[in-house]
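Note that one protein chain is taken out, while the other chains of the complex remain in position.
Order of writing sets the chain letters: A and B. Residues in each chain are counted from 1.
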Amino acid sequence: MSTATPITRPRGHAVLRGLAELGSNVKLTSGLVLVLSLVALAVIGPLLVDTEMARPISAPTNRPPSPDYLLGTDGGGRDLLAVIIASTPQTLRLGLLAGLIGTVGGTFLGLVAGFFGGWLDRIISTATDVVLTIPPLAILLIVAASVRSVSVEMMAFIIAALAWMHPARSIRAQVLSLRERAYVEIARISGMGDLRIALFEVLPNLLPLIMSSFVAAVSGAILAALGLEALGFGPQDTPTLGMTVYWSLLYGAFGRNMWWWWAPPIVILAILFIGLFLISVGLDEAVNPRLRRQA
Amino acid sequence: MTWGYFFKRVGLFFVVVLTAMTVNFIIAHSVPGDPIGGVISQMTSRGGAVENADEIIASYRQRFGLDQPILIQYVVYVWNTLQFDLGTSIIYFPQSVTGSIVAALPWTIGLLLVATVIAFSCGSVIGAMLAWSGTPRLARALAPLLMIFSSIPYYLLALILLYVFAVWPNWFPLGGGYSSGTVIGFNPASLLDLAYHAVLPALSIVLAGLGFWALGMRGAMINVLGEDYLTLAEGEGLSRRRIFLAYGMRNAMLPQVTNLALSLGTIASGSVLVEVAFGYPGIGFLLYDALRASDYFMIQGICFVLVLTVALAVLVLDLIYPLIDPRIAHR
Partner (left out) sequence: MSEPLLKVRDLTVSYLIKGERGRAADNVSFDLHAGERLGIVGESGSGKSTLALALMRLHKPPARIEAGSAVLDGTDLLTLEGEALRRFRWSQISMIPQGAMNSLNPVMRIGVLMADPIRAHEKGWSGDRIRARVAETLESVGLNRSVADLYPHELSGGMKQRVCIALAIILKPKLIVADEPTSALDVVVQRKVIETLKDVQKQIGAGLIMIGHDMGLMAQSVDRLAVMYAGRLVENAPIRRFFRDPLHPYSQLLISSLPSPDEVREMKGIPGAQPSLFKLPSGCAFHPRCPAVQPRCKVEEPLSRSITAERDVACHLVSPETADV
């Protein structure tokens, strides 16, 4: 029940307008606050606390929190405050790296599949569906079990290999609907090459979706890493939040009520996930205003 | 549904399974050296000699034709796997991998099925109501709380619940699937015991998933509410209930079910970790044990079964989908 809509070319102004609106989005800003404070912790923390204390046997073992050791120490003689400060950036780094690779790869594939269509689309879509069906943990575990030890970078790459599917899928769907829009037709008619159209006309309008996918990919990557680490397959030398939880459980910290060992990493992880989630939902609402209708 | 659709879906199933097997194989064989020898040396380096090492190596060489060219090995591997001959456990030699899995699978399926069904149905209804203007404002204020819960990974939620309900106040058992000493049977006492042990694990999965489904349904519902056929239904003076159910939810369910199929892989991964947290005797815990002991064939076998189960579930959903969306049925 609509009258004809004028042909609009959303471009640079849309980005500026968007940024202004984002400020008023409660979910988005609170999510950003949460995540950025963790980033601050990761960046500023090491300047204030000696991360060498995160190594085993740098402090007396199993001490509850005290003025000397604000978060106590664990069974391996690690200063837990230092552990938290040292591991947060590792986890963030992993999420960022894997999320970036996964999103870039997925966006590229989604763009190609949606824009060019044909057999290219069919191959990419089938591959996406197949890999999507496989539980990520299964593949990750096989790889982890086969490889002796894994570094943070390696983990990131492996996880990224399983992070591209969702971005590819949603980008493709969006491209398919954008392709029909008037301004793409006009660009085509005026003789713009296909690649140029893809890059200059379609891509800018995909930005909100790409950002949203990126946040989701980062979240998913940290989740996958957590899964691996919960089973003991994280990096053995560099501390990460997930591994800290793993060791605490391995040493029976639960039963011995050493809450200072397993609670801080869980809290930090929870804050991270909630923050990323809020950002993701906030972005969704910014892009699709109808979602803002209710609380 | 048309035969074309059916075969396409079944075909996809086989492609998934084959891909998983191939990836398995490739990864195993990209590690330099003899996979069996390498695994065993890895185990010995972690401490403790492996009994029957020679026997194991010999039987494997024979079974998997390890001295044959790689292509033959691949064929043998695929053939064996399809027959569910997944090898034997290295640690508990000669316990077969398949045997262990078969014993653990019902626990996982039971937990996963019940928890997912509850999370999906309750979440969808809640989500639909959140989008409907007829729902009281107070109820809609629940939304943010649910959303928070859904963002926390299954594993963390499991640990939190474990602490809050089992370690601290001791209301629920610390783990396991059943109290030691109970004989599992179809009597009320043992069933109650089973349920008692399953509450916290199930709760983890339900809480973590509820918000996700609610949010998805809310989004789908909002899209549907903007559609022309809904406006027309309103103009027809149909009862609000009829519009909500037959015009609203009925259409919003379609993308929801698609989401379900897409998420099954993630849900399976998550529940594996929940089992680890609770020591629940399902596939997840079996996997954890195998991982700690580097029981390579067990790990491979479990991962394969995991992939198989999820692919099967996705296939079932794909075949059910045309029943709810008449547009697909006629492709």
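The criterion applied here is as follows: contacts are C-beta pairs under 8 Å (C-beta built on N, C-alpha and C of every residue); 3 or more make two chains touch, one makes a residue touch a chain.
Keep in mind it's a predicted model, so treat the numbers as computed, not measured.
When the missing chain is restored to the complex, the residue among B:T116, B:S151, B:N251 or B:T309 that touches it is B:N251. The chain not shown here touches subunit B at positions 227-229, 231-239, 242, 246-247, 250-251, 254, 324-327, 330.
Note that in this section only the chains that are shown with their structure count from here on.
Every residue of subunit B that touches subunit A in the complex is listed here, in rising order: 12, 15-16, 19-20, 23-24, 27-28, 30-31, 42, 130-131, 140-141, 143-144, 147-148, 150-153, 155-156, 159-160, 162-163, 167, 174, 215, 218-219, 222-223, 226, 228, 231, 262, 264-266, 268-270, 272-273, 276-277, 287-288, 291-292, 294, 296, 299-300, 303-304, 306-307, 310-311, 314.
Contact residues of subunit A toward subunit B in the complex are 1, 126, 129-139, 141-143, 145-148, 169, 219, 223-224, 226-227, 230-233, 245, 249, 254-255, 257, 259, 262, 266, 269-270, 273-274, 276-278, 281, 284, 290-291, 293-295.
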